[in-house]
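This structure is in structure tokens; I'll ask about it shortly.
The complex appears here minus one protein chain, its other protein chains still in place.
For subunit A:
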Amino acid sequence: MQVRKTFIGISRLLSYIRVAHTQNARCFVSWNQPKTSDWKKAVSEAEKIVGYPTSFMSLRCLLSDELANVALQVRKLVGTKHPLLKTARGFLDNGKHSLQTRGLMILLISKAAGAKSENMENVDHSADEMVSGIYPSQRQLAEITEMINTANLVHRGVVNLDTLKDTDGSLKDMEFGNKIAVLSGDFLLTSASTGLAELRNTKVVELVSMAIGDMMSAEFTSLRDRNGQGVLPEGVTFSCWERQTFLQSGSLLSRGCRSAMELAGHNEQVQMAAEEFGKNIAYARQMNEDLLPFANLGVDPNGILSSAPVIRYAEVHGPQSIDTFSGHEKIIATIIRDNETIEWCKEKCRDYGRKAITALDSFEPSEAKSALVNIVQATTAFKPVKS
């Protein structure tokens, strides 16, 4: 499949980059936190169910002409502080699990929903056969969602050149890094577009395009500053957090799940259930991520100002309660002292988990369904983390 090839090509391209010096690279809010062993186990089991490991990085493939060109250019990025390197590192380090779970969940829910419904007029699956209980079109969709997510990460790593400090390195390096980031991201997005066109389903194109629009909108809300750092605006409410999370990750996952159902010709009810699942698991995951710096002080607190606990605390205790200039440790300490906020957030997370599992009620019991439930439970279980 063309889509797969280009994606593998990009990952191979990124693997050329030596990732030794990325600690000081500029950061932006992303989904890169470490995972618990429960989570890893749930995902490993799930990967077996869908028929192949969802980590695409391990496969080798021929590079296309364009990527070979860019690979040569990207080598020059080594040793600079451009965020593209950090994104690439994320691929290689956590490569196996953290970045492919979107695709994995789409594959699982496709399998859980089962074969196409009897009364389908518009969808022509005569040539399609299910492999491990999943249609090729659904697999392609799963890859496309991962591509889109990667493209978004890469584009969010573009640096504003007017905010460079001396510690960031040379302007030329950053300009060059930007150029590569823009082109790679564009390449991934257009590969996703052509992949979507190949699915021959305009409803799916519409849904996924809406998701892309939402992901891009997430950078323009009041919870993000010009450089993609989290900020805490006056009068913030928890619904702002929910909206931000939906735009950032919920939209892609929920519409992706729904599209997978559409591709198999399932009815409106099944589609809505899949959408509900996707949305709530995304909320649960984000809540889990946001709580990590408060449970494990070794975790990178970047983006903490727009995290759920901080927003909840500010909503309850008023706008002056968080001193945004006081530094991360102080903020974390303030909130930990107020146990109520943390507990409220945990309960909210469990609530999202319950909603996600409820959404699956209409699905027949199966291996795939159990795997999904396991993933939800791993996301919403709060055990003490080893420090």
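To be clear about the criterion, a residue touches a chain if its C-beta (ideal position, glycine included) is under 8 Å from a C-beta of that chain, and two chains touch if they have at least 3 such contacts; residues count from 1.
Operating definition for what follows: contacts and distances are computed from a predicted model.
For the chain that is left out, the UniProt protein name among "All trans-polyprenyl-diphosphate synthase PDSS1", "Small ribosomal subunit protein mS29", "Transcription initiation factor TFIID subunit 10" or "glutathione transferase" is "All trans-polyprenyl-diphosphate synthase PDSS1".
Residue A:Thr194 is the one among A:Ser132, A:Ser170 or A:Thr194 that touches the chain missing from this view.
Contact with the undisplayed chain is limited, among A:Ala115, A:Val131, A:Leu161 or A:Val316, to A:Leu161. Shown as candidates are A:Thr80, A:Asn178 or A:Thr341; the residue that touches the absent chain is A:Asn178. From the options A:Asp186, A:Glu343 or A:Glu364, the residue with contact to the unseen chain in the full assembly is A:Asp186.
In the full complex, subunit A makes contact with the omitted chain through residues 65-66, 69-70, 73, 151-152, 155-156, 158-163, 175, 178-179, 182-183, 185-187, 189-191, 193-194, 196-198, 200-203, 205-206, 209-210, 212-213, 216-217, 219-222, 226-228.
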